[in-house]
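Of the protein chains in this complex, all but one are displayed in their positions.
We just call them A, B and C in the order they show up, numbering each chain from 1.
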Amino acid sequence: MDTTRTKDIYTEEFLINMGPQHPSTHGVLSLELKLDGEIIRECTPHIGYLHRSMEKIAENRTYTQFIPFTDRLDYVASMNNNLGYVMAVEKLLNLEVSERAKYIRVIVAELNRIASHLIAVGTFAQDLGAFATPLFYCFREREKIIDIFDRICGNRLTYNYIRIGGVQFDLPKGIDEKIKEFIKYMRPKVDDYDNLLTYNAIFLARSKNIGVLPKDLAINYSVTGPSLRASGVKWDLRKDEPYLVYNKFEFDIPIGENGDSWDRYKIRIEEIRQSLRIVEQAIDALPGGEPAVKVGRIHKPAPSEAYFRTENPRGELGFYIVSDGSMYPYRLKIRAPSFSNLAVLPELVKGVKIADIVCVLGSFDVLMGEIDR
Amino acid sequence: MLSILDFIWVLIIGLIVLGFIAVSAMFLIWWERKVSAHIQSRLGPMRVGWHGVLQSVADTIKLLLKENIIPAGADKLVWWLAPFFAVVPSVMAFVVIPFGKNLIVKDLNVGILYIMAVSSVCVLGIFMAGWGSNNKYSLLGGMRAAAQIISYELPLILSMIIVSMQANSLSMQKIVAAQSGHWNILHPNMMLAFIVYIISATAEVNRVPFDIPEAESELVAGFHTEYSGMKFAMFFIGEYTNLFIVSAVATTLFFGGWLGPILPPVVWFLGKTYGIVFILMWVRWTFPRLRVDQLMGFAWKVLTPVSLFNLAITGWLLLK
Amino acid sequence: MRPDEISGVIKTKFPQAKEEAGTNNIIVPKESLLELAQYLKNPPLAFDNLHCITAVDRKEKMELVYILYSICERHGVTLKVYLTPEDLNVASLSALWKSANWLEREVYDLFGIIFSGHPDLRRILNPYDWKGYPLRKDYSNPELIPKPRL
Partner (left out) sequence: MAVIKMIKHTKNFVIGAWSLIKGLAVTMKYVFRPAVTLQYPTEKQPMSERFRGLVGLHPEKCIVCYQCMKMCPTACLAITHKQEDKKKTLETFKYNMELCCFCGMCAQVCPTGAIVMTDIYEISVYDRKKLDINLLDAKKYDEWTHTSVK
């Protein structure tokens, strides 16, 4: 221990355990901090408090049975998780889904991306001390999306909607009007966030130039998603490796300049706007047809393996599935985006104040359900 | 010698003040919950009484009945005394608050000085709580409180001096009387002094955006993490009484105190005070929190020079 | 670059690397993994992103899978290393790609593969005092709930 001892008075570093029960560690993350007064000298994350051994469970479930479990990975963006898993299985099975199913998948995935980014924005503001108000605004808007999902698939958090070969149900009648109404409602609200948070002087002072993640370090740490784009890397799977029908829509990829906490926040706000654009175009271009290909309850893919990654709200979610010809996956690896995004944290928080670690962590928007699996 | 009659008189006044403090703190807590709820598109407490007006009473009863938990390894004496140090100074400050022409406990001729002296003691309670709890988060909170309140005392006093220079007195009643023509706030230099005052006062009562000693999202709850039951309630009462005091002082110094036409003085006074309280609440539920170094920098680099400059201007205006 | 072009480039440079039948995955002997990784990281292939590391327990052998992408060149490759159950040692890549740090810890935690040269090889998802490696096929624990009947 580093002690500087003068005659009677001496100072020493002290150890503080932030989490697993702490209001702003986004779940059950535990950070072991070595503090010199208010300044952080060393940070060691400890994860695994929410480990439910999803990968072991997957080896004991059929391909269809595992879909509800993917809901519980990144539980604020369940649709995107369903999508990632189902697309990986479809790649394994060489299954092509109908055009309508693809459009429905895009609509629900983008709506869920908005919902997830709203939580990210709200909790980030909460972490910076804007007590509850932005969070409540975000949840108010998210509630509208949840209502739409409630009507589409019947659940409000763990949707379990996307199935191998399509989607569970067709869209209910009148839902397209509801979604259009939501888009019209949502656009001015995003401007409200700009006024309330984005360009607020205190907010800027707190988040600008805090936790700067340079481009090369971000790529080296395999940081993905909005956090990578905030560092100035123009990389979005929806544009660069388009899956589903993303290549048919017009949308921009916002990128940041400095890679600081504010940029990571700003990217999310911009992505809400872009997702609204995608949903609007998809609703207008929604083709007719069957929402699902008729496939059996049990799938037995030939012994092979498939890796498929999709752009989740938090980054690139990858599923690596190995099949041995039976109806259970032989091995299923979940490449969780938050896992790699969190790994970079100790690098960024050396020498910042204790208030800033909360800011940096909040700006990465990690989710423990996905990290611990 | 204190005669029996005097003693009873003091007792009655003390009881009235304490009763007012309790009721006012409960009202403020309820009101804050309502204001925050409506800002956040909610309704807030609705169950106990009309629009939940008795919610604070129910909460107080709950807190009274709660178990008192003393953390292991706490410095017991300091830990026990801290809540009293948090409440008593704010009660003492009531002595010089003028509610009406004769509605003042004692019009001390050093009123402003007295308020400043007494309200500085508050930080002692917070620091004792932080030290006594044997908790690292609390200790950090206590340290932050000490640093913050001492820095913000300076611009606070400097902006109050400007008012007493104008009124030529330190007595609260005389300051009110000096505003019988027009309120202080109408002068540009007083306007500036009021802005400095209200910012420093927010810091003095540890409210957002200057709530770093509590800092819910960083230090869990800072100095009162370990307190439960009635001790926690005492910190709460102390906090809300302080909120009332700073608003009441602002009313007295800048908004003409109890002066006003038609309505009785008490109504004018309370109306203005709760108006300022509302502004503080509105600010609290809108802004994020500053970081500790930015907070200190703001006090020393912006507020103190501005109020010194203001002081010079006011002096020049008075001598002209 | 197309996947078959990448594997062609690698095979000419490293004759000991083979191509897995039916796919474009590269099978590397574990001795030349570090050397190959160094070559892959630098131009012309410039794999700057070690996306994912995982393992598959094939009972007779342990299969280590590295999924690499290049963000500047926009292509990807999958490397495989076969380990025998008797000797689960392999060189760590955490000096080249920092993302390997946690990913290798995870593989160590769940499969018990030792990455030599790793700066901080501790368990990551399981508690630090956990016994056994849960994702191995022969792992057994009395608390394991049996497979739902089908």
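FYI, a contact is a pair of C-beta atoms (placed from the backbone, for glycine too) under 8 Å apart; a residue touches a chain by one contact, two chains touch by 3 or more.
Given the structure is predicted, the values throughout are model-derived calculations rather than measurements.
S.K.: Decide which residue listed in A:Gly154, A:Gly289 or A:Pro303 touches the omitted chain of the complex.
M.R.: A:Gly154
S.K.: From the listed residues A:Glu13, A:Glu99, A:Glu143 or A:Glu241, report the one that touches the chain absent from this view.
M.R.: A:Glu143
S.K.: Using the document's definition of touch, tell me which of A:Ile145, A:Ile202, A:Ile255 or A:Leu332 contacts the absent chain.
M.R.: Among A:Ile145, A:Ile202, A:Ile255 or A:Leu332, only A:Ile202 touches the chain that is not shown.
S.K.: Just one of B:Ala22, B:Met46, B:Val121 or B:Ile313 touches the chain that is missing; which is it?
M.R.: Of the listed residues, the one touching the omitted chain is B:Met46.
S.K.: By the contact definition given up top, give the residues of chain A that touch the hidden chain.
M.R.: 61, 64-69, 71, 133, 137, 140, 143, 150-155, 158, 160, 168-169, 172, 192, 195-197, 199-202, 204, 297
S.K.: Since one chain isn't shown, list which residues of chain B touch it in the complete complex.
M.R.: On the side of chain B, residues 35, 37-43, 46, 282-283, 285-287, 302 touch the unshown chain.
Going forward, only the chains that are shown with their structure count from here on.
S.K.: Answer with line, ring, star, complete or other to describe the graph linking chains that touch.
M.R.: Line.
S.K.: Quick check: how many Å separate the C-alpha centres of chain A and chain B?
M.R.: 43
S.K.: State, to the nearest whole Å, the distance from the C-alpha centre of chain A to the C-alpha centre of chain C.
M.R.: So the centroids are 25 Å from each other.
S.K.: Averaging over Cα atoms per chain, report the distance between chain B and chain C in Å.
M.R.: Here chain B and chain C have centroids separated by 61 Å.
S.K.: Inside the complex, what are the residues of chain A that reach chain B?
M.R.: Going by the criterion above, the answer is residues 14, 16, 22-24, 38, 125-133, 136-137, 140, 196-197, 200, 202-203, 205-206, 353-356, 358.
S.K.: Under the stated contact criterion, what part of chain C meets chain A in this complex?
M.R.: Listed in rising order, the residues of chain C that touch chain A are 22, 48-52, 54, 56-57, 65, 67, 71, 74, 78, 97-99, 101-103, 106, 110, 123-127, 134-135, 147-148, 150.
S.K.: Any idea which chain B residues touch chain A in the complex?
M.R.: So the residues of chain B in touch with chain A come to 36, 39-42, 136-137, 140, 208-209, 211-212, 215-220, 284-294.
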